[in-house]
Structures are given as structure tokens and as C-alpha cells.
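Below: one structure in C-alpha cells.
For this view, one protein chain was removed and the others were kept in their places.
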Amino acid sequence: MRLAAFADRDWRTGWAFAAPGLLMLAIVMGFPLVYAAVISVSSLTLLRPSLTPFVGLANFVTVMSEPLFWGAVWLTIKYSVVTVAGEFIIGLGIALMINRTVIMKPVYFAVLTIPMAMSPVSVALIWRMLLQPNLGIVNHMLEVFGLPRVDWLGNADFALWTMAGIDIWQQTSFVVLILAAGLASLPRDPYEAAEVDGASPLQQFWYITLPMLRPVAAIAVIIQLINEFRTYDLPYVLTKGGPGASTEVLSFFAYRRAFLGLHLNEGAAASFVLLLIVLGLTVLFFATLERRR
Amino acid sequence: MSSIELDHVSKLYANGAYGVRDVDLTIEEGEFVIFLGPSGCGKSTTLRMIAGLESISSGDLRIGGRGVNNVAPRDRNIAVVFQSYALYPHMSVRDNMGFGLKMRGVARPVIETKINEAAGLLGLTPYLDRKPAALSGGQRQRVALGRAIVRDPVAFLLDEPLSNLDAQLRAEMRLELVKLHRRLGRTIVHVTHDQVEAMTMGDRICIMREGRMVQVGRPLDVYADPVDTFVARFLATPPMNLIPARLESRGDGLMLIGAGFELAVPERHRAAYQPHSGREVIFGLRPEDLHEAPQPGLQRLDLTVVAMESLGVENILVGQFGLEPALEMSARLSRHFTAQIGATVPLYLDLTPMHLFDPETTRALPRPSLRLVKP
Amino acid sequence: MSSIELDHVSKLYANGAYGVRDVDLTIEEGEFVIFLGPSGCGKSTTLRMIAGLESISSGDLRIGGRGVNNVAPRDRNIAVVFQSYALYPHMSVRDNMGFGLKMRGVARPVIETKINEAAGLLGLTPYLDRKPAALSGGQRQRVALGRAIVRDPVAFLLDEPLSNLDAQLRAEMRLELVKLHRRLGRTIVHVTHDQVEAMTMGDRICIMREGRMVQVGRPLDVYADPVDTFVARFLATPPMNLIPARLESRGDGLMLIGAGFELAVPERHRAAYQPHSGREVIFGLRPEDLHEAPQPGLQRLDLTVVAMESLGVENILVGQFGLEPALEMSARLSRHFTAQIGATVPLYLDLTPMHLFDPETTRALPRPSLRLVKP
Amino acid sequence: MRHVALHLGLLIVCAVILLPILWVVRTSFLPEAMSYSTHLLPATTVDNYVELFTTTRYGRSYFNSLVVAFGSVVIALPFAAMTGYAFARFKTSGKGGRFAVLATQMLPSVAIVLPAFALFRTVGLSNSLTGLVIAYAALNLPFLIWILMGFFEGIPVDLEWAAQTDGATAWGAFWRIVLPVSLPGIAAAGVLGFILTWNEFLFALVLSGPQTATVPVALSSLQTSNGVQIAKVSAGVVLAILPLVIASRFIQRFIIQGLTFGSVK
Partner (left out) sequence: ETITLHALMEDVPETQIIESMLPEFEKETGIKVEFEKIGYGDMHDKLVAQLVSPESYYNVLEVDFLWAGEFPAAGWLEDLGPYVAKSGFDLKPFIPSMLELLGQTKDALPILPMYNYSMGMIYRTDLLNDPKIKADYKAQTGKELAVPTTLADYVELSKFFKAKSDVVGAAMQGQRGDPNAMEFSNYLFSVGGAYLDADHKVVLDSAEGLSALKLYADNIQNGAQQGALSATLDDTMRLMCAGDAFSMVTYWWMLPQLDSQEKCPKVAGKLALSVMPGGHGESGGWGWGIPKNTSDESKAAAWKFIEWVQGKKISVARAMEGHAPVRSDVYTDPAVLAKYPFYKTALDVVASGKSFPIFAYSAQYEDVLGAQLSLAAGGQAKPEEALKAASDGLSQLLAK
């Protein structure tokens, strides 16, 4: 009884802190989210903007029985995992390097922030220019070096990975940002202990840095994962999902359903499927982390 | 091959403050050295420089004859107990202790054995799987100690490793450290504020003050013959009584004359002190040289009791004597001695181990040492 | 109005381990209480519960008669020195010390004055503008202490506040704390492992063991009459000698008979111990009750010297006696006493303050206290 | 030796980032017709920049973006910090709550942009900067909450205890101790919020009107069915990069320099 009473105080303080943020989130995001959820089980289309009759899970069934859907799911997972892994590994490497240098630090940092400051749409436009197969500078340089021209986005086997490369080029900076901040707030003490315990820089990284950075790193990974799952600007500008369906990721699929197909309800259903997948992966990810600890 | 030489080593911190100034010290292989000094005098800084964790601003550091100013800490193979413990917060006690061994490629079963052994020694066995955050202060300190003693390094640097332990455990640990030293024969540098540790554990003690080494010597030598009033007062509690007086020849005797008291300098010191006759001096006498009972050779001094502290083991008396403003002396007396505050009690001073210091330089006036050379 | 009452208070940690079990203690307003106990026995936990930082698993805590189980720490107005210091890393020493006052809306100039005063007292004046990271261990600890003493709280909770200071500074701080206590008259709970602090500073000492309070009393009472062998051994170093023996009536006398020794129980304890005649007991005698010179009433015991420790101030002798396996006793002797290892020396035991304990329960066998009631 | 390798690595990274950017900078100074030329600098002109401001409303959009990005961060950061703190320290709402908050960001924006538009329209906040600021503040919240939560979890609870016994309220401990100690995290979260807003497109498109379009919308409008005006896009991108590069000078103090508080036991 008394135990509860004490916890109660903490509990209330906690809610007092959490409330403004949660309230704001609830007010601004709550309605759209609920509305989107309602739409996903309604018969609302742009041509017939009425929620009724409700159709239950029919939209989900429709969407899932679409031949392109499961391909899109698989593609999205593949794409997200590859980009997040790439961004994390490269980003961690860069963050560590930056953390260790003394001189030039601000310069490196300034350069690293550049890609973040570009919206994905402009990044896509720019890379379309650079990778233009016939006139672009990249293929031109390849040719200068005696290499064959590459059909970066027009080849079904390549397009997704080109897109992933562009995404990594841009988004790695974001991972660096968070990891660098995480590194900066690690305590110095354990490193001194590790030094005298004879740990090499690599071992320090593996046994000290990585575990201590884990909470922040995990969050960076998750946020990135969510962002990648929702990617739609890049395929929108770069490939429109093509060639064929080779870059048709799930949120682009949802976009097509909602805005081209005018079936907001099916778009919402596809979106919720995506949400469930990401949520599942997120929970799984944290469960794994916790078990490994 | 693992002597540690500090050759005019200084440490200047970024803010312009000196941590250590011009320290010159050679620690022989296998020696057990105690660092002692007031808070902030540079003990930890010196240790950290030896470990390689702090850059050396000037001077040279050699380990086993090899200059190591630029050698990374991990290549020096030194085990350190940090004053702040510096435990790995994300590792269990077991992993904390095993880390150093693991890094040096020791086989898993060997590590396990060593950890279990050390944990048994330190009373940490029930806590092996906890994280440091769930330990008490003393338990954390023991983990820090355990992390060092499982290893077999070139030298151990222990920075107040027992400060947060209870007296009993501390006594046990003291013994264990001495045993460890005997068994491995490794150099040990031990920072402590504990008089018992300082006096009993080390081959030598090094007394630091404001970044400098002021006296280095065998514990009882330093205790018996402090080079100045600082060391004289520093080494024991209650510290040595220091009384301003004048040295005067009286017949063929030499007298210490102060405001309201006169004491005769013992025969054996007369020759040494004679040259200073007629000068102001500071007269030093340790509290344990004031006795409650008269004995031949002791000189009587009447003290008005100002304070009486019963430590259980013994009683400390603080008394005043002489003219206004009165002088003060403390005396260590038996636990059975009692006296009312304000009462006047006669105490009997043994002046044989007396000291005289120059009031200006605070340096001791030389006299033959009373210390017998240890066997 | 600021007594602190712990009413069957327990603390169960999340991992199922008890930090504190069923502690029942009333600390009067203005009392100076010492907590003493082995590492990990629950001292810090108790303090943190009083401060309101740790939830109470069961039992009631009252401050000034008011139940405070659910009162926030800041509303208890208690100053704490944390064992881990818990300094604010981003604030200068000055701001660290002033924070508590600022939070309570004290005027800036007043804060300044108080900080300067405390800093002077603690020898921190030159460091006021530094961040804690640029301080030595002892300096940090003093900042932690300073943070508490600038305030005027209902009670001070000091968790080993002097452990990392040198002996001299510690003596000064001890004095300052006592003065502070006199001046403000606030309740102080002080955790320490230092015997001098424990014996001299507090009105009462509370000895804890494995989460329980085992003895609470005035320091000299506890010293003179420990309730069990744990307390007997705990309170001093070297600890009380505990020797297994048998109590036997011999004529109208009462004898302690062990493997190779016989000692007569002094007259004054005979009545109390008579009922236990014929039983196995543990005989306890403190090292300071072994003397080097014969005196009337002392009983001679010949010891073979096993170890001799010169602490400067005094010498500790560890000797064996009796049959195989030999029994061991330690003795505190004067600094001038010397003996070769292996030699046999006669020592003279004063059995007046002797103790007997039940070997099974380890509890003391009752006898009239020798302690005179303090005036 | 290690230093050399380190800088070499970083220089390679910088080259990978900078080469495309430099090509963009170059393109921004070329006439549209030459934008695909493979020569280094066949001609130079500042027309692209001039036209951005004269024939399109890029200046206005730029201003809008700054206002919206700053505004939303200024609003979201305190809220996020508080909620993140509650999550980290008080375990408020448990794991479920944490994931629920994050889950609000897991829905592709295409699914909520129309409902959000409906909401904003109803309360009269569509087509206004205020509306955008609020929308982005809310959109950024979940990520910022999570990031800050991660940082707060790393702070020893001792410090807050000390503050509370010093008489600070939970709020005081948070404000005066926790926040300053986690400045790198705050800075990172702030930057993150800024760039998320600075780059977001769909909400900006749907919620904004002609006076409130943001930079991504403005740049996107250069993709016409008549072709992409890539030279102008380049110029716009170069301008869009500037504020963050300038700001990085200040941010880096917190983020990569660290606070070097060190241990204080």
C-alpha cells in the first residue's frame, strides 16, 4: 500500500513532465492518426468522400492481394535494412574518427552537415543529374577512366541499390550527428581504466564504446529505420517505382493507392500495414538488445 | 627491470596550475612505496603520469630504464586502482575484474579462477554478477582493487584503494596487499592518508607538498627525523607539538626557554644544538612523549586541561601552559587517564626524541638520529 | 521539532536483495549520531531513505513527528554529503556550493558570503572558479562537504565525508563539524569508518551489520560493553583479541582455562560470571590491555613474537601462546618497545576490562559495566 | 601514423560528400543550357540566383523555411525534453507509451497528410506559418523525445538526488542539472528537428499556400513538365545548405567537442 503511495509521487511527477509533450502530440497527431485509421476501414475514396459504409478489413485484403504489394514489402525491408546498416556502420566509423581528431574538427563537421541540409527531393534531382546515363558527370568520369558507363537507374538490377547509395550518401550525416553527440557525452573514466587494462583502440571500441553508446546508437538506428521505411521522395523523383517494380517501396505503393488511385482507404490500409511491420521490427530490435545485455 | 624513475618531472595543467613540480624520484624494482601528502598536493597526478594517463609537461619518466614519456598506457603494463574507481558501468563485477586479463589474452578458465580467487579475498563473491551501480561505495572500491590484483603487471599504482573500507576490512586488505607484494615482488606505489598503512606497508614513504617531494625515506626514519615542521606535523595525529622557544646556555647545560616554561635539553643532543644557543627555535615534541607518570629522566610540566578526548583505545589531552597567550600541547595518554576540564595536571615530558626547527626556514636543526637502523 | 524516527524500516532492492532490514531508531533533535558498520551493511541506504531519495519498502519514517514516507526530498530540507560526492559537473565549485541556497531563494550577497566562508574553512578558496573535473579527489570531497555546510537544514546526513582527506585536514574538518553542530544545533548523521571520528564526534554510535542495527549507544559505552563479538571486534584496530576458553571454578576463584593457559577472573566480575562456570566461553581482551611492564593486579602471559609493527606512535605486537594450534593475541605497546620475531616476551594482562561471550550466540555474557556515566 | 590514417579517412569521407556538392555549386553558376556540360566551367553566370528571387518566390520560401524550422524546434525541443525526461527517469507510461509515441511517426506521411490538412483547415491554421510551425513541432516530437530519452538515461541519478536534497524541485533538477549535462544531446536533437523540418516536403506542400511555401516546395516546383531547371535547383540547393553550414560552427562546440566534464567521484 505504502509502496504504491511513494511510487505514486514519482508517477505523478513523471506525468507532469510528460503531459505537455504528449498532449501536444495527441492534439496535433491524434486526430489525423485516428482519422487515418478510420479511413483504412471505411469506403472513403476521393471520388466518394464518405466514410460509410465501413468495410472492416476489406481494404487490407484488397491491398494485400495486390500482386505488387508483397514485392513492395520485401523490397522495403531489403532497402531499409541495407541503408540503415550502411549508414550506421559508415556513420559510426566517421563519428569515431571525428571524435579522435583534434585539429580540423570543425571543418569536417561542417562538411558532414551539408547533405543533411538538402531535402530528399533536391538530393534526388541532383543525383539524377549526376547519374544521368548519357550526359551525367559520373558516367563521363567512368569513361575517362576507361570504365563502362553504368545505367544507374534504368537497370532493374541496379536501381534499388543506386537509390540506397544516394540515401546513404545523404542520411549518414544524420547518424554521425547523433552518434557524435553520444560519444561526446560518454564518461572518460572507463577509457582510462581500459587503457591501463591494456585494451587496444579496437578493443576499447568493442568493449567500452559500443556498449556504452548502445542506448543512443539503438535510438539512432530505430529512427533511421523508421525514416527508411517511410521513404517515398527518393523513388518518387528518381524512378517512380521503376524500372518495372524494382524500386516500388511500400510507402510509394501507399502513395499511389491514395493519390493516383484515389482510394484513400486502401492507401491508409497499406500505410497501417507498414506501420505494423516497422513497429514489429522496432519492438523486436529492442527486445533483442535487452536480451543480449 | 621495472624500476620507475622520475627525472625532474613536472605537470602543468591546461589552466596554468601546476599539478606536480620537478619531482625527482627513483623507485626500485619490487619496492613498495607510499605517497603521502595533503589533499591536492599532486599524488594522483604523479601516479597518473606514471601510468601514462597524464602527459608529462617536462622531465623524463623511465620504466625499467626505458624512456616512456611517449609510450601508450596500455603498453606500460601497469595496474591502477583509480581514486575515482573508474569502473566499467556496463559490465558486471566479474567482467570488470576480468577485463584486464581478457585484453591480454589470458585463457578463459584462468581468468575465471583468478576472478573467483580475488573475489573471495575481497568478499565480493556474492556480487559477481551485479553491475557497479547496484553496489555500495565500499564494494565498488573493492571491485576497483580486485581489477588490479587479478593482474600480473610491471607495477601496481594504488590511489587510496582502501579509503572507503571499514577498519577491519582495511586491515585485512592491508595484509593481502603486503602478501601480494611478497608473492609477486612487483613494484607498488600506494597513495594513502592512513597512518597505519603509511608506516607499516611500505619500504619508503614519499611526502609531497604542493607538487614537490619534500621528504623520501624509510617510514620510521621519516617519523623520527622529519626534515621540517611540515613533515613533523603531517605524519601523525595528533600532530607533533610545536612550541616557540629560545635556546640558551645555562652553566654547562642548554635550556629551552619559552613564555613561562623552562626545559633542559637532554645531554645527548647538547653538542648538536649548542651552536644555536641564543637563537629562537621551534621546539617539537610528539604527544606520545608526554607521560602521565614520573619516571627518571622525564621533566615535569603542569598543564591546564583544555580538552579531553576519549578514543576508547586511548585518551588525548589538550592542555595549556605558560603565560598569556598560553601555549598548547596535546598528549596521548592511556584510556584510563581522566581529568576534569580546567584542572591542572602534571605531565612528564620525555625530551629524548625532541626536535628543534629553525623558525624562519622551518627546517629541522640537525642532530644525530635516534633511529636504530632496522635489521 | 526535527527528531528522526525510523520505525521498522526496511529497504528491498529491485533485485530482491535487502539493503536495510527492520531498522528501528530514533534520533533526537540536535543529536550527533554516527553510523558505523562493515562495507555494504546498509549505512548509505539508510541515509538515502532518510533524505527521501530511496523509497521505503516497509516501515515508517518520521521527521519531527511527521510521517514523511511520501514527502519529496526537497521538502524535507536535509543536507546530504553523498558518498559519491554527486557534484554538478557543469558548475564551478562556487556554483556547486551555492546551488542549495539559491534553490531556497537566499539572496545573492548572503550566498556569496556563505560560500566564501565555507571555502575558507575547507581550503577551497583558490579553486572556487574551477569545475569539479579539474580538482583532486580530496578537493572534490571538500566541495561536497561545502555544499552541505553552507546550508541551514533540518538535519545533515554525511556519508563518509572525510574519507579521502589527509589526516591533518581530517582532524581540522572533524573539529569544524563539531563546531558546526554546536553552533546550529542541528541533527547530524555521520557515516564513517574512522575510529577517532566515531568515538569523539557523536553523541551516539549505531553499529549496523547486514542491514540491521546491532548496537546503539554512547561511544564509550559501546566500546566498553559490546553486545557481541561482532561489535567487539569491529570497533577498534587492532580488534579485540578473542580467545576460546573454559570457565572453571577453582576454590573460591573463577579461572579461564584454555589450551595451555590459565587466567584468573578478577574479583569484581566473579559474581556475574559464576553462573557460567563449567561452560565454554570466548574470552575477549583488547590489545591495549596487554602491558609491557608488570604492575600489581596484572597477570603474566608469555608470548612468542610473530609480528611487530611499528606505527611510529606505537608498536603492535602479535604473539602466540598456548599449545598447538597456538592461540594469537595482539598488543598495543609503546613506540619504544622492541622485540625480535621468534623471541618470547612476557606481557602483563589487565583483566579488569575483560569480556566473555557465548560461543554459540556470540552475545556477551552480562556483567556490570565498567563505564562511569559521563557527566 | 595513426593521425595520418585518421585524417586520410576523414578526407576521403569529405571528398565523397563534397565532390557532388561542388559539382552542384558549379552547376548553379552555369546557364541552364550548359548545366549538363562535362567541362569544368564552360561559362559563369549568376542568373540562376537572381532569377530564383525575381521570377520565383524563393526568397519568401527561404524566409518561411527559416521561420518554420526555427519555430518548430523552439517549440518542440522543450516539450520533447520534458517528455523524454519523464520516459527516461520516471518510466512514465512504461514501454508501451514509449513505443506508442514512436509509432505515431511510423505511418507514412501520405496516410495522414489529408486528415491533418482537414484538421488544420478546420481550426483555420492551414495556409499559415503558425500552422506549419505547430505541425512540424508535433511531427518532430516523437523522434526528439526518443533521442533525448537516450541521452537522459546516461546521466547518473545521483546528480538529480543531490539537486533535490539541495532543494530543487523535480523541475529545477531537470532544468539546472539534467539539461546542461546533456547539452550534446540537446544540440543534436535541435539540429535534427531543424533539418527534419527544413527538408520535409509533403506536409509543407499540402498545408502551405503561396505565401507560406517552404524551400523544398519551391525547389520541387522547378521540376516542370517542360523539364527540370536543374541549374536553378542547384542554386536553390546551394542556398539551402548555407544556414546549416554556418550553424555547424556553433553546434559543433556541443556535439563533437563534448563537455569534458569527466568523472567527479
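Just so it is clear, A, B, C and D label the chains in written order, and each chain counts residues from 1 on its own.
Everything below uses one rule, namely that a residue touches a chain if its C-beta (ideal position, glycine included) is under 8 Å from a C-beta of that chain, and two chains touch if they have at least 3 such contacts.
Values in this document were obtained by computation on a predicted structure and should not be read as measured data.
The hidden chain, counted over the whole complex, makes contact with A, D. Residue in contact with the omitted chain (choice from D:27, D:48 or D:223): D:223. The chain omitted from view is touched by exactly one of D:114, D:144, D:170 or D:215, namely D:114.
Annotation: of A:56, A:244 or A:280, A:244 touches the absent chain (contact as defined above). From the options A:27, A:61, A:89 or A:135, the residue with contact to the unseen chain in the full assembly is A:135. If you put the missing chain back, the residues of chain A touching it would be 46-49, 68, 132-135, 149, 151-156, 159, 236, 238-246, 248, 256, 259-262.
In the full complex, chain D contacts the hidden chain through residues 32-33, 36, 55-56, 113-114, 117-118, 121, 126-127, 202, 205-206, 209-210, 213, 217, 220-228, 230.
Note that only the chains that are shown with their structure count from here on.
Averaging Cα coordinates per chain places chain A and chain C 59 Å apart.
Here the CA centre of chain B is 57 Å from the CA centre of chain D. Taken residue by residue, chain A touches two or more other chains at 187, 189, 212, whereas all remaining positions touch fewer. Contact with two or more other chains is made by residues 84, 86 of chain B. Those residues of chain B that touch chain A in the complex are listed here as 51-53, 72-74, 76-80, 82, 84, 86-91, 99-100, 103-104, 147, 151. By the touch rule above, chain A contacts chain B in their complex via residues 187, 189-190, 192-200, 203, 207-208, 211-212, 214. Within the complex, the chain A residues that touch chain D are 10-11, 13-18, 20-22, 24-25, 27-29, 31-33, 35-36, 39-40, 93-94, 97-101, 104-106, 108-122, 125-130, 132, 135-137, 140, 169, 173-174, 177-178, 180-189, 212, 215-216, 218-220, 222-223, 226, 229-230, 232-233, 237, 250-251, 254-255, 258-259, 264, 267-268, 271-272, 274-275, 278-279, 282-283.
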